[in-house]
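Here is the structure we will look at, set down as structure tokens.
Only one protein chain is missing; all other protein chains are in place.
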Amino acid sequence: MSSKRTWFSSRSLLYVVALLIALYILVPIYLITISAFSPRNAVFDYPKPFFPKAFSVETLSFFLNSFGVLESVQMSIIVAILTLVLSLLIGAPAGYTLARYVFVGKDSYRLAILSTRAFPIVILAIPLAVTFIRWDLDDTAIGVALLHTAMALPTTILVTSSVFVSVSKELEEAAMVLGCSRFGAFRRVALPLALPGLAASAIFTFVLSWNEVFAAAILTLQNPTLPARLVVQLNQSPLPFKFAGGFFILVPAIVFMLFVRRYLFTLWGVKLK
Amino acid sequence: MIAKLRAQNLEPYLLLLPSTIFLLLFFAWPMFRALSLAILNDEGQFTLAHIQRMTSDVAFWDAIRNTFILLITIIPLQFILALIMALIVTSGLRGSGLLIYFYALPIAISDLAAGIVWFAVFTERGYLNTLLTNLGILDKPFIFLNIQTSWPLIAVIIAEVWRATSIVFVILVAGLQGIPKEYNEAAEIFGANWYTRLWRVTLPMLRPSIQVALILRTILAFQVFAVVVALTGGNLRVLALEAFRWYGDFRNANVAAAYAALILIFSMIVSVVYLRTLRSPETELTG
Partner (left out) sequence: MAEIRLENVRKEFGEVVAVKDISLTIHDREFMVLLGPSGCGKSTLLRCIAGLEQVNNGRILIDGEDVTQLPPRKRGISMVFQSYAVFPHMTVFENIAFGLRMQKKPDAEIRQRVQSSAELLHIEELLDRYPAQLSGGQRQRVAVARAIAVQAKVLLMDEPLSNLDALLRLEMRAELKRLLDELQATVIYVTHDQVEALSMGDRIAVMRNGEILQCDSPIAVYNNPAAHFIGSFIGNPPMNFLTARVLDGKTAVSVHETTIPLPPSIASQLKANTELWLGIRAENIEALSQTAPDTIPAKVLVVEPLGSHNLLTVQVGNELLKVNTHADAKFSPGQAIWLRFAADKIRWLDKLTGQSLI
């Protein structure tokens, strides 16, 4: 009975706390959105309106038409697609293996993959930049994508592994008994069933690459990705450029969350076991 | 026939080969290169010159101090907030599905975007000054991001807590969902109140999740970069920013690598400390 009276169990207080935290998260997103959709001159207004007075895409189009921005958007998309293709091509077979096979060294491999999380991967950009200059990969999309793949790969492996674990092994065995080869059973049964999970993993990788700033800024010079361009130019940029840019890199993140809602805990809830 | 048997046994290794090669090439090797760039001169001989150059720079100790201040303020705040959020959404509140979505939203937001979002709040002609003026607390805008004050540090803390609490939240919720309800129910039957159940049942069983979240968050905190650039224009020194400047502005890969190596070593020490101090009997049993 006494537990009913503790401060936290009181329902209404719980709602208030829940709401306050939600506001803390949502209000800044709302503010950057109305800033980005204000006319360009209104961005400098002070005091700032908390409700938009006029809706305009002027600020956003100013941003997109600024020197090099479209090229950087294109670069970001290319890097992100390369990264997701590389991660899936290299990571999914490993994830499948962890999910399906019993073999000597499995635990060590798994532990090695898990322990990569204890390393600051982004700073690898510095030694890699030195190497990439030698390999002629500096300032290229593939160079950035290689590093982003190194960042994404451990997660891809663990996530695809749990996706394949959720597709029962007996389904593939049934297909084999009914006339499929090993690969045929994978293609006809495991792959279609794993597809939504693999897509979630791919979207995750895309956003990871789209968001990454430090390594992209180190590895590129003339062809920066969008975040790399922003972080370098931010100091010298007017407010409309900043706000529109911030909003622009924010949008894919929010769309992404809509897509992977169901896989939230598969993607980030992986336990160190 | 024997060849066929062998081929089948080799299958897992063949499938793991690409990822292993890739991680050796683009993970293990650069890790090693970061260390060697930091301690070798151009002729490949051992030297402390780069490290001395790093430590003798005025920004170095500032960067260390600021990075650690951020670390020890942000991480506890994040864990308390994330735990409250996780307990809220698992308490069976109506609309908790939507709450989970909102609370997890920042997980996909980049540190740069977060920095810009909060810049809009803290900048001189920003929303915070507007609000405080409207409320009559201020009569003219206050320059929050003035590097002479502690406000830039506070702004970074608020932005980082805003952005990166959700990852801790998701890990904790996943952990909470993995705890069978029966344990809490049993504790309640035997007379434990809400607070006791939290401390004696829930939190101990969450230990593996907390460990993972702590490691992840601390490693990321050592790399804090874009939020600082966006909010302070790079006037607040932190380790990753210094590495970036030595590479990008001063074109000195060796000192930049020394910073990278330093972040690497800090990260590894912290991971080992967490794994040792938070080791739970269950994880020991399951290896």
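Odds and ends about this structure:
As written, the chain order gives the labels A and B, with residue 1 at the start of each chain.
FYI, contacts are C-beta pairs under 8 Å (C-beta built on N, C-alpha and C of every residue); 3 or more make two chains touch, one makes a residue touch a chain.
This one's a predicted model, so the numbers in the text were calculated from it and none came from an experiment.
Per the touch definition above, the residue from A:Cys180, A:Ala199 or A:Leu239 contacting the chain not shown is A:Cys180.
Considering A:Leu171, A:Leu239 or A:Ile254, the position touching the chain not shown turns out to be A:Leu171 (whole complex). When the omitted chain is restored, the residue from A:Val189, A:Leu208 or A:Val231 that touches it is A:Val189. On the side of chain A, touch with the chain left out of the figure occurs at residues 102, 168, 170-171, 173-182, 189, 192-193.
Criterion: only the chains that are shown with their structure count from here on.
Note for the complex: chain B touches chain A at residues 9, 11-13, 15-16, 18-20, 22-23, 26-27, 30-31, 33-34, 37, 81, 84-85, 87-88, 91, 93, 99-113, 115-121, 123, 125-127, 129-131, 133-134, 141, 162, 166-167, 170-171, 173-175, 177-178, 188, 193-195, 197, 208-209, 211-212, 215-216, 219-220, 222-223, 225-226, 229-230, 233-234, 240, 243-244, 247-248, 253, 256-257, 259-260, 263-264, 267-268, 271, 283, 286-287.
Interface residues of chain A facing chain B in the complex, by the touch rule stated above, are 2-3, 6, 8-9, 11, 14-15, 17-18, 21-22, 24-26, 28-29, 31-32, 35, 44-48, 50, 89-91, 93-94, 96-97, 101, 103, 106-107, 109, 112, 116-124, 126-131, 146-147, 149-150, 153-154, 157, 207, 210-214, 217-218, 227, 230-232, 234-235, 239, 242-243, 245-246, 249-250, 252-254, 256-257, 261, 264-265, 268-273.
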